[in-house]
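Only one structure is covered here, and it is reproduced in the block below.
The complex appears here without one of its protein chains, the remainder shown in place.
Per-chain numbering from 1; labels A and B assigned in written order.
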Amino acid sequence: MNTVLFEIVLVVVMIADIALLGTSRIPACIRIVAAQGITLGLLPVVVDHAERPHIIALAAITVVLRGFGFPWLLSRSLRMLGVPREIHPPLGYAMSTVLGVVILGYCFWLGARFEVTGSGMTRLVLPVALATILIGLMITIVRRHALMQVIGYLALENGIYALGVGLSIEEQLIVELGVLLDVFVGVFVMGIALHHLHHEIERPDVDLLDELKH
Amino acid sequence: MLTALFIVPLVAGVLALVVPRVVRRVLMPITGLVHVAIMVWAWIVRPPPELDGWIALDPVGQIFLSIASVLFLATSLYAAGYLAEEDPGWRDDIESPLPFINAPEAVFASCFLFFLASMTVVTLAQHFSLMWIAIEATTLATAPLLYFHRHKRSLEATWKYLVLCSVGIALALIGTFFIAVSGQTAGGHHIPLLLSELTRTGVMLEPTWLHTGFVFILVGYGTKMGLVPLHSWLPDAHSEAPSPVSALLSGALLNCACLGIWRTLQVYASAGQVGAARELLVGFGVMSVVVAAVFMVNQRDYKRLLAYSSVEHMGVIALGMGLGGPAAFAALLYAIHHSLVKSALFLLSGNILRVFKTKSAAEVRGALRTSPWTGGLWCAGMFAITGTPPFGLFPAKFAILQHAFAHGYVVIGIVCLLFFAIIFIGLTGTGLAMAQGEPPPALGGATRPQWLLVLPPAFLLTLSLVLGSYLPAPVHEVLTAAGATIEGAR
Partner (left out) sequence: MMIAMEPLPYLPLVLALLGAPMLRSVINRTKAWFAGRRGPPLLQPYRDLRKLLSKGAVYSRTTTWMFRMGPAVGLSTVIVAALLVPMATIAAPFAFVGDLFLFGYLLALGRLFTVLAALDTGSPFEGMGANREVYFSALTEPVLLLCLATLARQTDSLSLSRIYPAVGVFSWSDATPLLVLVAAAMLIVFLTENARIPVDDPTTHLELTMIHEVMVLDHGGPDLAFIEYTVALKLWVVGQLIVGIFVPATQLTLWGAMLADVVGLFVLAVLVGVVESTMARLRMPNVPQLLLGAGALAAMAWLLVLQVGS
């Protein structure tokens, strides 16, 4: 039964990745990345059903922060920015979707070449985590709306978290919390920067930040 | 006592948010003094590891900690004077028609102190994850500092810095994970990510994972260190930040990122695998020198000139790390002197900016006449940064090049020499021209020097001069010990 739950979690993450690439509406993207964060937060509980309080506590905090904390911060910024749709990105949505599927396929191929200790279930996490990382990177690079860059960063961090689970990295609670806190403060600071961006440039288009060259 | 090294600035940072302005300006140098005092004490009394071995003072960390500490003291004194000179309220922007305002001083002071705290943790951390958390924390602490002068260009610099460095450091986290995986032996036993453990069990680490992890960490922390081609945030960030912040960024933060790579090299060396890493580092180093030189040649903004110079110097340090042996010792010595001189130069550039009110090197003339101290120190700094004796960069650079030629990297040595020459021409040509000649008539005659704005850079340059001629024995010992940590089979 756990295998099925586990596969469902991974499929949700994969669908979230592709959906992120294909959506131009930013509130939807925020919700997608939040859903991805929630499912990933539950992943350790599904994988390692040893029910240690450490794991459950971490899962709870991850779900709260990634599923509700980050979307709340981002929605606040978005409301203030007032531009809920992506500005024409250089890589169109259809092309991004196709590229995302290609990346997914590549990561599955790559994942088969890793030799990881761990159960058969964790072998599946690796490709999905790698794909999420690559897709998060792609979004940060290709998109023009400043908030989408932050969302891409969040997807990247989601992928890294999944990678940690997939590689069975055992860290102490304090370290995991430290990492999570860093990401949270990072998003918070980015939110403040977005607030100032709103006052300085007419729309949150990263291409408008072009004064400093050479 | 080691924990006090970062608890003190942390607490001071929180305090800075609530105390009145006068106290706040004094709080920074006082914290700096306390920090330097503890740091000196640590030189005399070697403190043991704390927090279960997660915090310890090892040779490399000690070097970088001392640099950061001394630099902070100097820049915090300067900052006190700098903040006193800043206009409250709105004023005209030099480069655009829109006016701008400064961020609240409380934000500046507290972030400045948090910056020191996080840098201290980086130098002390022995656990790779703790080091990662601290390096990410430095990015977050410095972002508000970059945006102190609130105008569009600094916002652009801040945004680029935030996004690029966060993504880069996230890649370094992946690298850290891979190193953790390399420590997972077949028996299901996890080697913890403590430096001491990893170096002790070096040969048991799985080579493919270790190498992949190293590449990711090199790219990740290399972004933060300013290695080409990951450096694009650096000229913007270092030039748009206020001068005391630029000084610390160039002088201390780049070193912290370098430390991340150094520690990974230590693990690599203990696993006997250093060869592959060497080539990568040498490659990145030479690329940084070349690209930085190209951008420095026709550079119009003098702060950007200094920023590209930082890129070049980081390239040389990477080169030294990659060559290993005595070149590693030289790289650390190089880091010390680069930090001292570059910080001094940035502080002086702040003075020049204040007097001449322009960032263009072509419009600055006659600094020697308007502010003799600043102008004189600026000229000395220009010579120092290009590796002219008797300043300390010369022996370090010489040692690195000598090692390169001695061990067969002849082409690299020649390329570096060529580009060093280009950089010398570019830097001194621009820099000295700024000091000489007649000042624009709009400025008055020579003004009385602001001691708080002049003494810190003077002190830093003098220190570099002294250390260039005479290296105290304890320092030499620690440098040798540090250089030996990345020795391994070549």
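Going forward, a residue touches a chain if its C-beta (ideal position, glycine included) is under 8 Å from a C-beta of that chain, and two chains touch if they have at least 3 such contacts.
Just so you know, these numbers come straight off a predicted model, no measurement behind them.
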Shown chains contacted by the missing chain are A
Among A:Ile8, A:Ile56, A:Ile141 or A:Ile174, single out the residue that touches the unshown chain. A:Ile8
Contact residue for the chain not shown (choose from A:Ile61, A:Val98 or A:Leu208): A:Val98
If the missing chain were put back, which residues of subunit A would it touch? 1, 3-4, 7-8, 10-11, 14-15, 18-19, 22, 93-94, 97-98, 100-101, 104-105, 108, 111-112, 124, 127
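Throughout what follows, only the chains that are shown with their structure count from here on.
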Centroid distance [mean C-alpha coordinates] between subunit B and subunit A, Å: 31
Please give the residue numbers of subunit A that touch subunit B in the complex, ascending. 116-117, 133, 137, 140, 146, 149, 153, 156-157, 160, 163-164, 167-171, 175, 178-179, 182, 185-186, 189-190, 192-193, 196-197, 200-201, 206, 209-212, 214
Residues of subunit B defined as touching subunit A within the complex: 127, 129-130, 132-133, 136-137, 139-140, 143-144, 147, 150-153, 155-160, 162-163, 166-167, 170, 173-174, 177-178, 180-181, 184, 186, 188, 190, 235-236, 239-240, 295, 299, 304
